[in-house]
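Shown here: the complex without one of its protein chains, the others still in place.
The letters A, B and C name the chains in turn, as written, and every chain counts its residues from 1.
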Amino acid sequence: MPSYNAMELMICCAARTLEDRRTLAVGTGVPCAAAMLAQRIHAPNLTIVFESGSVAPQLLTMPISVGDSRTLYHAAMATSMCDIMEFSQRGLIDYTFLGGAQIDVYGNLNSTQIGSDHARPRVRLPGSGGANDLASFCRRILVVTNHDKRRFVERVDFLTTPGYLTGPGAREAAGLPRDTGPYRVITDLAVMGYHPQTKRMQLLTLHPDVTMQRVRDHTGFAIDAVADVGQTPAPTEDELRLLREEVDPLRYLIGR
Amino acid sequence: MPSYNAMELMICCAARTLEDRRTLAVGTGVPCAAAMLAQRIHAPNLTIVFESGSVAPQLLTMPISVGDSRTLYHAAMATSMCDIMEFSQRGLIDYTFLGGAQIDVYGNLNSTQIGSDHARPRVRLPGSGGANDLASFCRRILVVTNHDKRRFVERVDFLTTPGYLTGPGAREAAGLPRDTGPYRVITDLAVMGYHPQTKRMQLLTLHPDVTMQRVRDHTGFAIDAVADVGQTPAPTEDELRLLREEVDPLRYLIGR
Amino acid sequence: MIELSRGLGELFSDPSPDAARLAIAEKSRSLTDKLTTVSDAVSRFVRDGDYLAIGGFGLNRIPTAIVHEILRQGRQNLRFAGHTSTHDFQILVAGNGMGNGRLLAAVDVAYIIGLEMRGLSPHGRRVVESGEIALTEWTNYTLALRFKAAAMGIPFLPARSLLGTDTFTRSAARSIECPFTGEKLALVPALYPDVAAIHVHEADRHGNARFRGMSVADLELARAAKRLIITCERLVPEEEMRRDPTRTTIPYFLVDAVCEVPFGSYPGNMPGEYFSDEVHIRAWLEAENTQETYRDWLRRTIYGTRDFADYLQLCGGLPRLQELRRQDLMLDRGR
Partner (left out) sequence: MIELSRGLGELFSDPSPDAARLAIAEKSRSLTDKLTTVSDAVSRFVRDGDYLAIGGFGLNRIPTAIVHEILRQGRQNLRFAGHTSTHDFQILVAGNGMGNGRLLAAVDVAYIIGLEMRGLSPHGRRVVESGEIALTEWTNYTLALRFKAAAMGIPFLPARSLLGTDTFTRSAARSIECPFTGEKLALVPALYPDVAAIHVHEADRHGNARFRGMSVADLELARAAKRLIITCERLVPEEEMRRDPTRTTIPYFLVDAVCEVPFGSYPGNMPGEYFSDEVHIRAWLEAENTQETYRDWLRRTIYGTRDFADYLQLCGGLPRLQELRRQDLMLDRGR
């Protein structure tokens, strides 16, 4: 079995969640690497869009910015942010990858501030960017992040980006499109999904050598698990080769 | 003094109302000829737009359709109908020329139907097209039409396109932009404007050899006149030469 | 936010974005080969009772072959968006009042029957005045705006048009007081057509499309429709579209069928390619004068032709089209 690091495993897990023949709004970094890897393995017909306006590029090199020239490489269309966001609002974009400084049990994300005073936050973060929009519009929200207690919190300091909000029915009650919501959280410890009824985050698979207790120790809220928690399959040789040679040859991500 | 026909006079009158360095949404026919003539005489910097999407063409030949290739000749931009209409709604288009089967004392226009039953009209006409929109958005509405009693009516059968509606303050009360409204009506008999307070149509100048009585006989409502009704200046030699040689050499309009 | 009034017109389609999302949930987002014939595209994607919308403006850049085929295949009870719809409406309305049932059941009207400076369609007038088509009134902008709302995936858009007129009263718009400014506004409901057809200069087999000149309301329409048929003057390879993505304005995932139809806007105008055939249109309007002459005309031009190439041949073939190209290039000022 080949050796690999946590980042490589996370990217492979993220890639595997993406079905072929679907559309995906990505940012830079892990999401982009995951999409590029998925296209090279099982999803050649996965379409990438970037919120700045690129549609269906055939990425050669990982972009540094969501709007840089690299996002446009061999693209089918270069358009506007409103167009991309409205394709999403219209229901044409299946997946999106998002991140944040905090995530709670319902998949709500905070990328605005740490601390509760909006005028004088303890730490000011960049804000929503396009996250709130894509999380409102896309059918399945994916999060890839490191797993620690300061990040997986009982209650986000600021609800920047909607997950299941306060639980079952809350997205619909708020007016968000009916067919949307959090889908997977992929960390350096495990893969999580959401309980179909309670909409609470739940453990699906543990990464090799990770115990349930270790996940619980690193999660700031009580986390359930499906009945048959499995083990995350390790990256295959094919996945690692493509990731290392074609997706991230300069080790921007996997060298971290 | 050169001889001319009624159509030539109407086009010259229409051209003269257009100030230089302004923008104008036109249709085909007389409005287009007037704009082309104005550009060749006193308004070289008059910008034409067509609602189908052409901006600032340097028209060589009169278009047949508001969206045909001719409207695009040497244009500065080809864009969408929404873009043109929204430039207008935004306040960037100064003039528009409109027509209709009926016009009333407040400059309201009907291009939808003759008769009052909407489900079974006596005569069905095309409908608003872009007229209602342009009349709502543009700063000054111009009408060029033949002058007869069936056309100049007390009350339009169907108010397709807003003039001053029911009189002073009515446009503003309806929610139309504050700086808009009917400006001139140019016919084969006279040039009319609107009373600044009452907003009723009023006679400004009579064409050569036309009496006030004749205008009244051909108008289906009581029409006032400014104190000093003048005579419309006849077309100049320059106007006629440019109109006949450059604007309408095939006599599409002026041969009617 | 106060609702002030509402138009009395019937709303012929569902403005709900959630319903529209549901309808496209399983639409392919894949780069598959969508090349097909006009006849196949119409038979698979245009259904009885559909809400139909046609791209272009007047006689300019219209997908004539698709409109012919809808008439030829005898679709019934369509609802239709009549936004400066001249020759396309003229063809479709030949499916009413000619003993072939009722092709058009309801029309959202901005501009129909008229052919701009060319006059009114006699048959179109007869049918519409008979009252057999339900009509709701709009304007060119507000009907385009209804597509735009659908393209954006929302249920309505505001405008400062329609206000104070009978056009509003006979529309299905509402008026409100703006919650931010207190200004009065009209709200127009989103229009999500079941199917639309758009003619462009160039497309690839997946449906990526681009055109020259005015886009009219076609970019909005392409994004609003649940199913979309593209006809194009010329197929181009995928690599050609990807060489300059700035020029692509309709992406493949909106498109269900691609048909190459050279001279596909004839007898209409195609910017930079050929001008409208005014002689043909005059003859068409003339033929509409009586039911008998019109029946003969339609038998000869539509029902009696196998396909669009056959129709072009009937109308003078390449020599006539070359003459129209000469007009479009404005050699001799377009004479």
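By our rule, contacts are C-beta pairs under 8 Å (C-beta built on N, C-alpha and C of every residue); 3 or more make two chains touch, one makes a residue touch a chain.
It should be emphasised that the depicted structure is a prediction, and the values quoted were computed from it without experimental measurement.
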Chains shown that the absent chain touches, full complex: A, B, C
From A:His42, A:His118 or A:Arg216, residue that would touch the chain that is not displayed: A:His118
Residue touching the undisplayed chain, where the options are B:Thr17, B:Thr47, B:Thr187 or B:Thr232: B:Thr47
Which of C:Gly9, C:Gly82, C:Pro189 or C:Gly268 contacts the chain that the document leaves out: C:Pro189
Touching residues on chain C - with respect to the absent chain: 1-3, 11, 15-18, 153-160, 174, 176, 178-181, 183, 185, 187, 189-190, 211-213, 245-247
Interface with the undisplayed chain - residues on chain A: 28-29, 50-54, 60-61, 64-73, 78-82, 85, 89, 108, 112, 118-133, 136-137, 158-162, 165, 170-171, 173-177, 249-250
Residues belonging to chain B that touch the chain removed from view: 20-23, 45, 47, 54-56, 58, 72, 74-79, 82-83, 86-92, 94, 137, 177-179
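Convention: only the chains that are shown with their structure count from here on.
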Graph class of chain-chain contacts, one of line, ring, star, complete, other: line
Pair joined by more contacting C-beta pairs (A-C or B-C): B-C
Centre distance in Å when chain A and chain C are each reduced to the mean of their C-alpha atoms: 40
Chain B and chain C: spacing of chain centres that average the CA atoms, whole Å: 28
Residues of chain A whose C-beta touches two or more other chains: none
Overlap residues in chain C, where contacts from two or more other chains coincide: none
